[in-house]
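Missing here is one protein chain; the remaining ones are kept as they sit in the complex.
Letters A and B mark the chains as written, and numbering starts fresh at 1 in each.
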Amino acid sequence: MRRRLFWDRFFEKSFSLSAVLAVLILGGIFGMLLYNGLRAFGSIAPGYFFSLAEWNPAAYTAPSYGIGAMLTGTVLTTLGAMVFAVPVGIGMAFFVSEIAPPRARAMLKPAVEMLAAVPSVVVGFLGIVLVGPFLAGLFHLPNGLNALNGAILLAVMALPAVVTVADDAIHAVPHTYKEASYALGANRWETLVRVTLPSCYSGILAAVMLGMGRAIGETMTVLMATGNATAFPNGFFDPVRTITATVAIEMGEVPAGTPHYFSLFACALVLFLLTLIVNVLAERITSNLRKRGQ
Amino acid sequence: MMAKKHIQLFGIASLVTCAAIVVGFLGLILFDLAWKGGIVLNWEFLVRYPKKGMTEGGIFPAVFGTAVVTLLATALAAPLGIACAVWLQEYAPDTPLTRLVRASIRNLAGVPSIVYGLFGLAVFVEGMGMGMSVLASGCTLALLTLPSVITTTEEALRNVPRLLREGALALGATRWETIRAIVLPAAVPGILTGIILALSRAAGETAPILFTGVAFYSRYLPASVFDEFMALPYHLYILSTQHHDPVAVRPLAYGTALVLLALVLMLNSVAFVVRARHR
Partner (left out) sequence: MENYILEIRQLNLFFGKKHALKNINLGIPKNKIVALIGPSGCGKTALLRTMNRMHDLNPEVKTTGEILFDGHNVLHGNTNPVQVRRHIGMVFQKPNPFPKSIFDNIAYGLEINGMRKRENVRDAVERSLRCAYLWEEVKDELNKSALELSGGQQQRLCIARAIAVEPQIILMDEPCSALDPISTAKVEETMLELKQQFTLVVVTHNMQQAQRVADYTAFMYLGALIEFGETDKIFGQPEHELTKNYVQGHFG
C-alpha cells in the first residue's frame, strides 16, 4: 500500500513539474519578447517607430526605424486576403453543413484539412511560379510580386481556418430553429439566410478573426511573393513588405545587442500582440457562444 | 420580383461556387505540383546528393535533415506536452489560474512561427550557446508544436468518460493507477493524432529553422546534433528565390515542393486514419 501511495505521489509531482516547466518556457517567450522589444524603445521613440518614417536600420549615417510602411503592407495583404477568404470561406461552410449531401460532406471536410496542411513555403512557391506570372500577364505588370499576389495567397492559407470554425458555428445552431422555419413554409434558402445565419453571427465572426490571425502571422508566403520593397505601397499592384517578412529577412544579418537587433524584437512584439488580440477576441466570442448554448 | 424559387437557386449556386473555388485551389496546387514536379521525381532524386551548384542531382540531404530535426522536435515536445496536459486535465483544480494557463496555451498556438524563430535565435543559438544546429532548430520547432500537443492531448483526455474513471477509483485504485491503466490507454488514439499532426507541422515550417540551424548547402550529413543541416522547406525557398539561376532549377524546385507536400499529406492521412478508426 505504501508503495502504491508513493508512486501516486511521485507521478503527481512529476506531472505538475512538467506543467510548470512547459508554462514557464512558453511564458518565457512572451517575457523575452517583451524585454528585448522594450529595450528598442530605449533608443527609438515609440511614436517614431509606428510612423511612416522609412525603415532603414542598416543605413550608415542615419538609420531609421519606421514600421509604418510595413504595417501598411501587413494590413493591405491581410485585408485583401479577408475580402476574398471571408465570403468564399463562409459560403463553403454553409454549403458543407447545410446543402451538401453526406457523401459530399465526407469528402469536402478532408479536402479542407488537406488545404490547411499545405506548408506556407509551398504556397509561396506557387505564388512565384503560378499566380505571379498570371497576374503579370493579366494586368501587364513587370512581375507579379506584389500586394495582390500576397493577398490571394494569404486567402488560400486563411480559408481552411475560416471554413472549419464557421462550420462548427453553423452546426451549433439548434435543429429546432430550422424545423420551426420549415414548418412555417420557408424554403431552404430562406431558412439559411434568415434563421440559421443570424443565429451564428458570433461564430462566423470568430471564424473571420481566426482567419485574420492566420493571415497576419504568415511569414514565408509573403516573403516569397510580395516583392519585399520597403517603400510605402500605393496600391495593390505595388510590392510590399510585411512585418513578418522584415523580421525573417533581417534576423540573420543583425549583430546582437544593437538597436537594430532590438527593433526586430519590437516588430516581433507587435506581431505577437496583434495575433494575441485577434485570437483572444475570437476565443471570447466562442466561449460566450458555449455559455449561451448551455 | 424574382420568384422565391429563383432566389433559392441563385443562392445555392453561389454556395456551390464557393465550395468549388476552395476545392479548385486544392486541386490546382496538387495538380500543378504533380505535373511539373513529377517529371523530376524518381528514386534517384530522393537518394542522391545535389550536384553542380544545386542545378542537378537529388535532395537526399534535405530529406534526411527534415526527418532528423522533425523527429527531434517531436521527441522533445511530446513527453513534455503530454505530461503537462495530464496535469492540467487530471490533477489541476479548477481555479481561475488554471483556466488562465489553459487559455494562454491555446492562444500561443496562434503566434506567428517567425516569433518562435526569433526566440530560438536569441535563446538557443546565442543565449545557450548551441550555435546554428540541429539541436537549436529542434528545440525551436518543439516550442512551436508544444501548445498544440498540449491542447489536443487535453481534449483526448477530456473525451474519456467520467464513468470509466469512477469505475476504476471505486475498485480502490489510486489516481495514478487510474490514469496509467484506464485513462491514458483510452486517450491514445487522440494523443497519437495530435502528435502526428505536430510532426507534420514541424516538417513544413521554414521560419523557425531559418536562423537556428538550416543551411542551403552542407557537404556532409549532420554528424551530431550540433551540426547544421539541410531541410526541404528551406531548400525550396532558396531554390525559388535566391538561387543564382532560378529558371534552370525550377524543375528541381517543383520536385522539392512535391516531395515536401507528399510528406506532409502522408502524415496527415495517417493521423486522419488513426482518428477515424477509433471514433
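Basically, contacts are C-beta pairs under 8 Å (C-beta built on N, C-alpha and C of every residue); 3 or more make two chains touch, one makes a residue touch a chain.
Being a predicted model, the structure only gives us computed values, none of them experimental.
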- Task: Please work out which displayed chains the absent chain touches and list them by label.
- Result: A, B
- Task: Check each of B:168, B:198, B:232 or B:252 against the chain that is not shown and name the one that touches it.
- Result: B:168
- Item | Touching residue (missing chain; options A:4, A:171 or A:194) | A:4
- Where chain B meets the left-out chain, the residues are 93-94, 161, 163-164, 166-174, 177, 181-182, 185-186
- Going by the touch rule given at the top, which residues of chain A touch the chain that is not shown? 1, 4-5
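The rule is simple: only the chains that are shown with their structure count from here on.
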- Note on the structure: Within the complex, chain A is touched by chain B residues 4-5, 7-8, 11-12, 14-19, 21-23, 25-26, 28-29, 32-33, 79-81, 83-84, 86-88, 90-92, 101, 103-108, 110-119, 121-123, 126, 143, 146-147, 150, 174-177, 179-180, 200, 203-207, 210-211, 233-234, 236-237, 240-241, 250, 253-254, 257, 260-261, 264-265, 268, 272
- Message: Please output the residues of chain A touching chain B within their complex, sorted ascending.
- Response: 4-5, 7-8, 10-12, 14-16, 18-19, 21-23, 25-29, 32-33, 36, 87-92, 94-96, 99-100, 108, 110-115, 117-126, 128-130, 156, 159, 163, 187-190, 192-193, 210, 213-214, 216-220, 224, 244, 247-248, 251-252, 256, 264-265, 268, 271-272, 275-276, 278-280, 283
